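Structure in structure tokens, see below.
With one protein chain removed, the remaining protein chains of the complex are shown where they sit.
Per-chain residue numbering starts at 1, and chain names A and B are given in the order in which the chains are listed.
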Amino acid sequence: MNSKSSSAPAAAPATNAITSPYIRIENVTKRFGSFVAVDNVSLDIQRNEFFALLGASGCGKSTLLRMLAGLETPTEGRILIDGQDMTHVPPYERPVNMMFQSYALFPHMTVADNVAFGLKQDRMPADQIKRRVAEMLELVQLERFATRKPHQLSGGQRQRVALARSLAKHPKLLLLDEPLAALDKKLREQTQFELMNIQEEIGITFIVVTHDQEEAMTLATRIAVMNNGVILQIGSPTEVYEFPGNRFVADFLGSINLFEGVVESIDGPLVVKTEAGPMMELEARGEVSAGQKVAVAVRPEKIAIGKERPSQSMNACHGQVVEIAYQGSVSIYRVKLDGGYMARVNAQNETRSARRVIDWDDEVWLSWEREAGVLLVDEA
Amino acid sequence: MKNGRFGISGRTLAVAAPYLWLLVFFLAPFAIVLKLSFAEPLIAQPPYSAVFEWTGGLLPRFTGNFENYAFLLSDDLYINAYLNSIQIALFSTLLCLAIGYPMAYGIARAPGAWRNALLMLVILPFWTSFLIRVYAWIGILKNNGILNNVLIGLGIIDEPLDILHNHFSVYLGIVYSYLPFMILPLYANLARMDESLLEAAADLGCRPWKTFVSVTLPLSLPGIVAGSMLVFIPAVGEFVIPELLGGPDTLMIGKILWNEFFQNRDWPVASAVAIAMLVLLVIPIVIFQHYQGKEAGDVK
Partner (left out) sequence: MNRGVSWFNVTMLILGFVFLYAPIALLILFSFNAGKLVSVWSGFSTKWYGELLYNEQILQAAWVSLKIASINATAATILGTLTAFALNRFGRFRGRTLFTGMATAPLVMPDVITGLATLLLFVGIGWARGMSTITIAHITFSLAFVAVIVRARIASLDMSLEEAAMDLGARPLKTFIVIVVPLLAPALVSGWLLAFTLSLDDLVIASFVAGPGASTLPMVVFSKVRLGVSPEINALGTIIVLVVTICIVIAATVFQRQERRRAIDDQMAQRG
């Protein structure tokens, strides 16, 4: 079963409301003194989902994760796992395991003892523990390292021990707190795929907390974007990226050009008159009325850049190249539009050439399709 | 974590044991000292009068008096001892700082292999008997002691120097005994200091001495305060050093308290002396605790 393929935006698991959700977070609030870390969050997660909580540090995502693990108790609200109320169940009685950001490997125990730790707490017979530990070490390809101590392992190996340890008890739910943050970029990418494969192989519900949007989009079938203790949007990676629901989400995932403006006309295609950019025409999404203040978001890679004036009159504007950043596969142009807006354009470097077609200070035209613009109606 | 099923969690028990211990054996005794400082001495067992009398009312009647304190104030001996203790403790602290700071700095900046060895050399005397180390100085300083013998043998002096049983030997004894207490917190502070700060200062054109004054010294202030309090507070109440190395005119409150208690058997006056000393030390102790809390990672 490929969990990724079942996650086309139209068939997002959240819409599957007939069966009761596997994990239900109900109006959960967590306060530390006067600080509200998690603010009235409700969230349903289905069995076997790979779910990501995405947000900047301090947004409340880790607190939410720790409440699922039982390491924090919600100030208000309930947490249900597989139909059972877990709100006040201590961590050592929950069918939930966690992979810690620091890995939290017990430094005085060998790799095998670390993996066996949880099983021993359940008083599993010794021979079964042995078999299970061997199985888990095989899963993460660390059979050779069973007798080593954690400090005798490299960062990537430690990460895998932590994963094996948290999976050994076959929890109903695995929580991963920034699982890849301590690894370097190359290893991180490789491990992302390993994590996905393992999740598919063993079929456990994963919830991962991360601040890295690429990681969230690669790993997860659904993403919840959090800020200030509130979930701003839940959806598949494509949904949250291509159809951000508000300014924060649009801006947090990738880069974006955000044009503030006023709705000009709603008859036919929606037309927005922007303050610092051109007239824009877009597919209507959401209920708006003429004269309403809105914003239009356009992803940099959806914009075409050229020296010729495009044929269309809408979604096209003239400007001057201010900066060019060559990044190998793409080049990023910063273009000052005639209206004053500083736009960002990502262009694929499709041809192999040492000479740029477009150079600094060149006069250029930007244009994009009607579908590229996203209408955002939340208050700025 | 939530409380256990029986209402009392292991956590509560874990706090309660040391808490009660300290309440009973550390705090309560001070209340008794305070109470007793208002009593009168008696030739009895125990040798003091009652301070509260039960007269049948709701509250016991206070029958104590302030005579012990009046007595302390009326006699020059006590006031001089008080001032003397402060003076000796203060100058000893400054001396410890003057000797200890360069030593701590030297250890903190020493090459890694040396650092542990040097630190161990500072700690070692701290673990060996304090009494014996003070005693060692008697053999060195007395009239026909090692130092005088050597100096006379070398022909530097003809007459033995009078260097035992006076203020000098008390200073020497305190600095000697308390030097490790100054070096250790200073070292802890200096070793933690980010060396790139010094490199940044040098990079910005600061000369080494200027860097020390404008970067190292201000950043090491917490270490200086901690070390100074660790020396000053116990030094004020020091008994062994003035007793063994001091002369008859070396009056210090610790010695006065001891004598009131053991020789005069005047427990109420000894208590009044203790309270007077505590009043003096309250502010330094609070400063020390503030620092100590920060060091030990107190929750804010």
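In this text, a contact is a pair of C-beta atoms (placed from the backbone, for glycine too) under 8 Å apart; a residue touches a chain by one contact, two chains touch by 3 or more.
None of these values were measured; they are calculated from a predicted model.
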item: Sole residue of B:L42, B:L77 or B:I146 that reaches the chain not shown, by the stated touch rule; value: B:I146
item: Residues from chain A at the interface with the omitted partner, ascending; value: 69-71, 90-94, 96-98, 100-102, 104, 106-108, 117-118, 121-122, 149, 151-154, 157, 165-166, 169
item: On chain B, residues whose C-beta touches the chain left out of the figure; value: 1, 10-11, 14-15, 17-19, 21-30, 32-33, 36, 46, 99-100, 102-103, 105-107, 109-111, 116, 118, 120-125, 127-133, 135-140, 142, 144-146, 149, 176, 179-180, 195, 198-199, 202, 208, 212, 229-230, 233-234, 236-240, 243-244, 253-254, 257-258, 261-262, 267, 270-271, 274, 277-278, 281, 284-285, 288-289, 292-293, 295-299
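The rule is simple: only the chains that are shown with their structure count from here on.
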item: Chain A-chain B separation of Cα centroids, rounded to whole Å; value: 58
